[in-house]
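Removed: one protein chain of the complex. Kept in place: all other protein chains.
To keep things simple, chains are lettered A and B as they appear, and every chain counts its residues starting from 1.
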Amino acid sequence: MFVKFLNAAVFAGTPLLFGTTGEMMNEKAGHLNLGVEGMMAMGACAGFMAGYFYDSILIALLAAFLAGMLGALIYALLTITFMANQNVTGLTLSIFGVGISNFAGEFMLVNSASNTLKLPEQITAQISNINIPGLTTVPVLGPLFFQYNIFVYLAVLIAVTCGIYYNNTKTGLNVRAIGENPGAADAAGIKVTKLKYINVLAGGGICGLGGAYCSMIINGGVWMNNPVNGQGWIAVALVIFASWKPYRAIFGSFIFGAFNILKYYFPKTIITLPNALYDMLPFVITALVLVMTSIRKSKENQQPASCGVNYYREER
Amino acid sequence: MRANDTNYAIELKGITKTFGRVVANENVNLSIKYGEILALLGENGSGKTTLMNILSGIYYADEGSVYIDGKEVFITNPHEAINLGIGMIHQHFKLVEVFSAMDNIVLGTRGRYVKNSALKEEILEMSKKFGLETEPDKKVYNMSVSEKQTVEIMKVLYRGAKILILDEPTSVLTPQETAKLFAILRRMKDRGNAIIIITHKLHEVLAISDRVAILRKGRVVGTVKTGETKEKELAELMVGRPVSLEINRPETTSKKTVLKVVDLSVVNEDGTRGLKNVNFKLKSGEILGVAGVAGSGQRELCETIAGLMEAKTGAILYNKENIIGKTPDEIINLGISMSFVPEDRLGMGLVGSMDMVDNMLLKSYKKNKGFIIDKKPSRKLAEELVEKLSIITPGIETPVRMLSGGNVQKVLLGREIESEPNVLITAYPVRGLDINSSYIIYDLLNEQKKKNVAILFIGEDLDVLLELSDRIMVLCHGEVMGIVDAKNTSKEEIGLMMAGKKMEGADSDE
Partner (left out) sequence: MNKKGHVPFIRIVKISERSGKDTLKIRIAAFISALAAGGLFILFLGYNPIELYGTIISGAFRSKMAFQATIRFMIPLLMSSLGVAMAFKMRFWNIGAEGQIIVGAVCASYFALFHDTWPHFLLLLVMFAAGALGGGLWGLIPAYFKSKYDTNETLFTLMLNYIALHIITYLRDGPWKDPGSSGFPKIARFAPNAQLDKILGVHFGWIIALILVFIVFIYLRYTKHGYEISVVGESKSTAKYAGMDVRKIILRTMAISGGICGITGMIQAAGSDMTLASSVAGGVGFTAIIVSWLAYLNPFGILLVSFLFSVLEKGSSVMQSAYGLSTYFASVLQGIILFFILGCEFFIRYKFVVSRKGGR
């Protein structure tokens, strides 16, 4: 039972991990992007449709990544080059992204023969849980580590890569410098604009992958409107929960995944709570974490200092 | 491309740079050789920093060309400047606060990220070579200003810069630290580096440079050999007319203690020390100057008196009434008017996006009866100030952000003085102003002094402090190192106190 609960938590936490990693990449470069929900929605739609038509997980992932990146490109153009307000641009991206994703989804539904969209067989097999003979069957460890779908492993891989990137590479150091003080980074010869674009776009692409998980896995391969359903917003909050550390994002996401599915596993014999309270839990906890971090106030483990402020070199 | 017929490190030809309608540099020609220290002298706003920012790739010139080692180059960003061997140490340090010294030094350079002892070794060795002291692992936010400056210098050296530009490097240093910096610069010069130092302090120009280029209103008005000039000549070139460099110090008679600070200790929000056991008296009809390197407790002192910061222990007696625990509002009503000008002039005293009328309201809107604001009195006040202080503005409805630094300062001081305070606290009131505007501000303060106002003057230029104040209080790490009579002290004495040497009998406060 407990192993099953952990399994479910990992599954529920995976889209959050994509979103959190993606948003973290934005914030590391000094851009608070509230468009995660929108970028995930765009990835959800593009990934599903590509999977539906091409029946290939690779093409689906690529499409999801590109769609998330397209959303991020709008954001990047407006905030990096045109120096528009980050909060408003991000929010608009969320509204726009969810809108266009649902619009396209309904468009496809109406134009489909059976009025339903279901992923074809080959891709369904590709995204089902893996089974490694000899490993998956090991008691406890097998189900705990070796029976997820490809998305789960991809999400962890990306998060770990991200951790190495920011902690152990020169480019990562440079990006962190931009997020803290773009003026200093610029004066040190770092190509601020280029690196900002790279990080924001890559982050958007990763968010898009998380969206694809929502649309392709959660609803059992059938298209439904609003597949992301607020997870992007939790991801934004999770970045804070993880205090801008990629490795912590992995655990944070899975912990939040656990909150999400707690209502199905919590032993009803102890206490019976209404489902709504369980659904509320992740948001309440995030709010509490927000308050706690703001009370603690340390110099480090804070949001990159330039987040929300755009950079113009010739500012006087 | 020109032939390589000179051995100049840098040649600037016909550089022009405008910001909107403001011409920052106009047809500037300048050159410097290797093994030479060139001082770039000019008043605030004369375009020194802009010119050097063009060299370091922060700005791009509208017109003109730059030659490095005789070859024309096009520096479109700082990256290219660094590749050309140009390193600039900005007046406002460009450091990442949460990074260590080491991370800041290697930032943006080529090569793999090595977080090992080899890099540390390299940095320590390099600092030894130039006589610098660095702790590679120390975080910048834990550093003093002079430590930060050392990191900036290391940054430039690590990038192998042959041409160094320093923008007002001494403004945050004690005289002793300045001497040390100059020794390092001379060592670099002997190693064949070309060094440009921006400053507006005449004696420093004479002390360090080989040649001086003087900028006025964006143009080069003269280049002279340092050995062949004198302070007076430089000052005249800089200002454009004969100037007396004396500041008035009118004598006043009735001196009663107005503000008495007793054992005041303040702790900053992040837990660090703000002030510790500060004792002093402020008297009517005097200017008490406050000296100290940046961050020695000046801000905390001002803000605590104004009621913006909480005191941990101690008392501030205003005519025997303790004002600690009172809100800023209540303190303003007692007649302690504070004109506090932090680095960002428009950050505290004025609202940049609002016009003069609305800014006049800032201190008086509460006296309005009722819910709706009557703007007529502030409009009148704004008009009066424009006339009285000859403030140059397109109109009282222009956002104050659009005014020049000197005029913004007049608006701020004018408003404070208009409220007829008994105590006036001014922090860095002439920061960023040209000499002319500075003298107008000094005159305004002296006028108040003659009206028996008690003035606390937080300054940064020791020469000004020595000439303007009656007494000088020196702060270091939030502690009072001593209070001395401005007429009977020297820069060296104050410098030692700024660096932390306590004066015997520091309670010389009568």
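Criterion: a contact is a pair of C-beta atoms (placed from the backbone, for glycine too) under 8 Å apart; a residue touches a chain by one contact, two chains touch by 3 or more.
Predicted, not measured: the structure shown is a model, and the values here were computed from it.
**Student:** With the missing chain put back, one of B:Ala213, B:Leu234, B:Ile324 or B:Leu361 would touch it. Which one?
**Tutor:** In the full complex, the listed residue that touches the missing chain is B:Leu361.
**Student:** In the whole complex, not just what's shown, which of A:Ile74, A:Ala185 or A:Leu262 touches the removed chain?
**Tutor:** That would be A:Ile74, which touches the missing chain.
**Student:** Please identify which residue in A:Ala8, A:Ala84 or A:Leu117 touches the non-displayed chain.
**Tutor:** The one listed residue touching the chain not shown is A:Ala84.
**Student:** Can you list where chain B touches the absent chain?
**Tutor:** These residues touch the chain not displayed: 1, 19-22, 60, 63, 65, 71-74, 76, 80, 83-84, 306, 308, 327-329, 331-332, 338, 340, 342, 346-354, 358, 361-363, 365-366, 368, 371-373.
**Student:** If the missing chain were put back, which residues of chain A would it touch?
**Tutor:** 32, 34, 74, 77-78, 81-85, 87-89, 91-100, 102-103, 105-107, 110, 230, 233, 236-237, 240, 274-277, 279-280, 283-284, 286-287, 290-291, 294-295, 297, 303, 312, 314
In this section, only the chains that are shown with their structure count from here on.
**Student:** So what's the Cα centroid distance for chain A and chain B, whole Å?
**Tutor:** Roughly 45 Å separates the two chain centres.
**Student:** State the interface residues of chain A toward chain B in the complex, per the touch definition above.
**Tutor:** 168-170, 172-174, 176-177, 180-181, 183-191, 297, 299-300, 302, 305, 313-314, 316
**Student:** What residues of chain B sit close enough to touch chain A in their complex?
**Tutor:** 19, 56, 58-59, 77-79, 81-83, 88, 90, 93-99, 103-104, 106-109, 111-113, 115, 139, 141, 155, 159, 269-270
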